[in-house]
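Note that one protein chain is taken out, while the other chains of the complex remain in position.
The block that comes next holds subunit A.
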(Lines give C-alpha, C1' and ligand atoms only; values in the text may rest on other atoms or scores of the structure.)
Protein backbone atom coordinates (compact mmCIF):
# COMPACT_ATOMS: atom_id res chain seq x y z
CA UNK A 1 0.00 0.00 0.00
CA UNK A 2 2.81 2.39 0.75
CA UNK A 3 4.73 1.61 -2.40
CA UNK A 4 2.54 4.04 -4.37
CA UNK A 5 2.26 7.69 -3.31
CA UNK A 6 -1.35 7.28 -2.27
CA UNK A 7 -2.92 5.15 0.41
CA UNK A 8 -6.34 3.68 -0.10
CA UNK A 9 -8.48 3.85 3.03
CA UNK A 10 -11.90 2.40 3.60
CA UNK A 11 -14.38 3.99 5.96
CA UNK A 12 -17.02 2.37 8.16
CA UNK A 13 -19.73 2.85 5.55
CA UNK A 14 -17.53 1.17 2.95
CA UNK A 15 -16.49 4.26 1.02
CA UNK A 16 -12.98 3.96 -0.33
CA UNK A 17 -10.93 7.09 -0.85
CA UNK A 18 -7.34 7.82 -1.57
CA UNK A 19 -5.17 9.98 0.62
CA UNK A 20 -1.65 11.11 -0.16
CA UNK A 21 0.87 9.21 1.90
CA UNK A 22 2.45 12.21 3.65
CA UNK A 23 -0.99 13.07 4.96
CA UNK A 24 -1.98 9.53 5.87
CA UNK A 25 1.02 9.10 8.12
CA UNK A 26 -0.11 12.08 10.24
CA UNK A 27 -2.22 9.39 11.80
CA UNK A 28 -0.14 7.27 14.13
CA UNK A 29 -2.64 4.48 13.71
CA UNK A 30 -2.38 4.39 9.91
CA UNK A 31 1.38 4.43 10.21
CA UNK A 32 1.41 1.35 12.41
CA UNK A 33 -1.29 -0.37 10.42
CA UNK A 34 0.50 0.29 7.14
CA UNK A 35 1.77 -3.24 6.88
CA UNK A 36 -1.69 -4.71 7.37
CA UNK A 37 -3.73 -5.55 4.31
CA UNK A 38 -7.06 -4.36 5.62
CA UNK A 39 -7.06 -1.07 7.45
CA UNK A 40 -10.67 -0.22 8.05
CA UNK A 41 -11.18 2.93 10.02
CA UNK A 42 -14.22 2.73 12.22
CA UNK A 43 -15.38 6.23 11.52
CA UNK A 44 -18.13 7.41 9.21
CA UNK A 45 -17.20 8.90 5.89
CA UNK A 46 -18.11 12.53 6.50
CA UNK A 47 -15.92 12.90 9.52
CA UNK A 48 -13.08 10.95 8.04
CA UNK A 49 -13.06 13.46 5.18
CA UNK A 50 -12.93 16.17 7.84
CA UNK A 51 -9.95 14.54 9.54
CA UNK A 52 -7.97 14.29 6.35
CA UNK A 53 -8.84 17.86 5.40
CA UNK A 54 -7.42 19.04 8.69
CA UNK A 55 -4.31 16.84 8.44
CA UNK A 56 -3.83 18.09 4.88
CA UNK A 57 -3.92 21.68 6.08
CA UNK A 58 -1.20 20.93 8.60
CA UNK A 59 1.07 19.31 6.05
CA UNK A 60 0.54 22.25 3.70
CA UNK A 61 1.51 24.69 6.38
CA UNK A 62 4.64 22.60 6.96
CA UNK A 63 3.70 22.55 10.59
CA UNK A 64 4.52 26.25 10.75
CA UNK A 65 1.48 26.82 12.91
CA UNK A 66 2.43 27.22 16.53
CA UNK A 67 0.70 24.22 18.08
CA UNK A 68 -1.41 26.17 20.50
CA UNK A 69 -2.63 28.87 18.12
CA UNK A 70 -5.81 28.00 16.31
CA UNK A 71 -5.51 29.74 12.98
CA UNK A 72 -8.55 31.35 11.40
CA UNK A 73 -9.06 28.30 9.18
CA UNK A 74 -9.09 25.94 12.10
CA UNK A 75 -11.42 28.17 14.14
CA UNK A 76 -13.98 27.95 11.33
CA UNK A 77 -13.29 24.23 10.94
CA UNK A 78 -14.26 23.62 14.55
CA UNK A 79 -17.43 25.73 14.43
CA UNK A 80 -19.62 22.66 14.15
CA UNK A 81 -22.27 21.35 16.47
CA UNK A 82 -21.54 19.16 19.48
CA UNK A 83 -22.41 15.92 17.68
CA UNK A 84 -19.88 16.61 14.95
CA UNK A 85 -17.28 17.70 17.51
CA UNK A 86 -17.90 14.43 19.29
CA UNK A 87 -17.40 12.42 16.09
CA UNK A 88 -14.25 14.38 15.23
CA UNK A 89 -12.91 13.70 18.67
CA UNK A 90 -13.62 9.97 18.45
CA UNK A 91 -12.01 9.89 15.00
CA UNK A 92 -8.95 11.85 16.11
CA UNK A 93 -8.60 9.68 19.21
CA UNK A 94 -8.87 6.40 17.28
CA UNK A 95 -6.69 7.52 14.39
CA UNK A 96 -4.26 9.16 16.82
CA UNK A 97 -3.90 12.49 15.03
CA UNK A 98 -2.39 14.76 17.66
CA UNK A 99 -2.99 18.14 16.02
CA UNK A 100 -6.67 17.35 15.62
CA UNK A 101 -7.02 16.07 19.20
CA UNK A 102 -5.42 19.26 20.45
CA UNK A 103 -7.69 21.44 18.31
CA UNK A 104 -10.94 19.74 19.36
CA UNK A 105 -9.95 19.68 23.06
CA UNK A 106 -9.20 23.40 22.94
CA UNK A 107 -12.48 24.15 21.14
CA UNK A 108 -14.57 22.23 23.69
CA UNK A 109 -12.62 23.88 26.55
CA UNK A 110 -13.50 27.28 25.06
CA UNK A 111 -17.17 26.26 24.94
CA UNK A 112 -17.04 25.37 28.65
CA UNK A 113 -15.26 28.64 29.46
CA UNK A 114 -18.04 30.57 27.72
CA UNK A 115 -20.75 28.89 29.80
CA UNK A 116 -22.07 31.32 32.39
CA UNK A 117 -22.66 28.75 35.07
CA UNK A 118 -22.69 25.06 35.86
CA UNK A 119 -26.28 24.53 34.69
CA UNK A 120 -25.41 25.83 31.22
CA UNK A 121 -22.45 23.42 31.09
CA UNK A 122 -24.79 20.53 31.95
CA UNK A 123 -27.28 21.56 29.25
CA UNK A 124 -24.59 21.95 26.58
CA UNK A 125 -23.19 18.51 27.23
CA UNK A 126 -26.43 16.75 28.09
CA UNK A 127 -25.19 15.78 31.55
CA UNK A 128 -27.51 14.93 34.42
CA UNK A 129 -26.86 16.44 37.80
CA UNK A 130 -26.38 13.43 40.07
CA UNK A 131 -25.46 15.44 43.16
CA UNK A 132 -27.83 15.82 46.10
CA UNK A 133 -28.50 19.55 46.61
CA UNK A 134 -26.64 19.49 49.92
CA UNK A 135 -23.56 17.77 48.43
CA UNK A 136 -23.35 20.30 45.63
CA UNK A 137 -23.55 23.20 48.08
CA UNK A 138 -20.82 21.65 50.26
CA UNK A 139 -18.42 21.31 47.35
CA UNK A 140 -19.17 24.81 46.15
CA UNK A 141 -18.42 26.24 49.60
CA UNK A 142 -15.22 24.21 50.09
CA UNK A 143 -13.84 25.22 46.75
CA UNK A 144 -15.26 28.69 46.37
CA UNK A 145 -11.93 30.23 45.73
CA UNK A 146 -9.47 27.84 47.22
CA UNK A 147 -7.26 25.05 46.15
CA UNK A 148 -8.38 22.11 44.08
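The working rule: a residue touches a chain if its C-beta (ideal position, glycine included) is under 8 Å from a C-beta of that chain, and two chains touch if they have at least 3 such contacts; residues count from 1.
As a working rule, contacts and distances are computed from a predicted model.
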From "glutathione transferase", "dolichyl-diphosphooligosaccharide--protein glycotransferase", "F-box domain-containing protein" or "Aminotransferase class I/classII large domain-containing protein", the UniProt protein name for the chain not displayed is "F-box domain-containing protein"
The missing chain sits against subunit A at residues 63-64, 66-68, 82-83, 86, 89, 93, 101, 105-106, 108-109, 112-113, 115, 117-118, 121-122, 125-131, 136, 139-140, 143, 145-148
